[in-house]
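Following this message is one structure expressed as structure tokens.
Shown here: the complex without one of its protein chains, the others still in place.
== chain A ==
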Amino acid sequence: MPRKPARHHRLLPVRPLTFSPFARSVARVATAYLVKHYMHNAVQQSAGDEFKEKLKIIGRRSESSEDEEFDGVVQADFAFFDPKPDDFHGVKTLLQSYLDNKQWDLSGFVDLILGQTTVGTVVKLEDDEDNGVFSIITALNLGRYKDHKCITELKEFLLNICHEKDKIGNLRSLLGDEAQKVGLLVSQCVVNLPPELLPPLYDALFDEISWATEDEPTEELRNSFRFKFYLVVSKFYKLNLQQKNANQKRSSSTDKDEAFLYIKPEDEILHKLSMWSFLFPLQTQQVATHELKNYQLTGIVMAVKAEDISSFRQQLHALINGS
């Protein structure tokens, strides 16, 4: 059995960002968390152990009699686990719209992810009977798995949706000749997952990749984790100027809307750091909320150099923990 990591209790002072009672409650929940204790575990990997890291988020209930608008304070213990075959349904649900509405071998893809226990993390609640999966992150070597039906279908999908002539050459070389050095970065989480989990999640992934280059049993496997490039397929909201002009009643209002609205905060950093990227239209129907009426959900494919990953990790830490 593994040693449980020592937990250091350190309650940070509450720093509310605004003056409204609701925002104060949210800030209280978001800033009160325990420092994680991070362990390097080559030994645990080989023992087939699941437990790697724990991050506790405690909602502090207000003792005072002031009116608490934020009623549903939820206590959640998130834990990081190695992917297991049991997680099949949870991971499949998270990746349902990975390739838009294309019918492809999603089950095979999920099996690949769950089969790779050395690199990849699943975020679940500790001691949860329902075995609900909250997040999945992994990196798959496109060359190693090139014979699998799901990977060939994925490559075909990406090549078909790339309509930018200057990028398609790059894409083709990454999917073809250079595939052995390319890692497909798959990261998906439930919409309301606390962003504090993202830096340790990405750190865990990149650390596992570097440990795998030393710890894997065969030379071939070790090499398969020496990625030079990462490929990311994701979605975000893009400002649709035609729709905006049609919706605007006053022509004199200034353009305050940002060009892109990222659903996942790490996408913004990856987009800036990427070597190249292209957008593709999505065919699935989108629900148009009032705030997003000028925005269109668009797909994006980005390629990031492996050297830029340390900068990415730093920027992600700064973005989540600094804000």
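Throughout what follows, a residue touches a chain if its C-beta (ideal position, glycine included) is under 8 Å from a C-beta of that chain, and two chains touch if they have at least 3 such contacts; residues count from 1.
The criterion applied here is as follows: contacts and distances are computed from a predicted model.
Chain not shown in the complex: UniProt lists it as "Eukaryotic translation initiation factor 6", one of "Elongator complex protein 6", "Eukaryotic translation initiation factor 6", "Large ribosomal subunit protein bL20m" or "DNA-directed RNA polymerase subunit".
Screening A:Ala79, A:Leu106 or A:Ile161 for touch with the missing chain picks out A:Leu106.
Although one chain is not shown, part of chain A still touches it, namely residues 88-89, 96, 101-104, 106-107.
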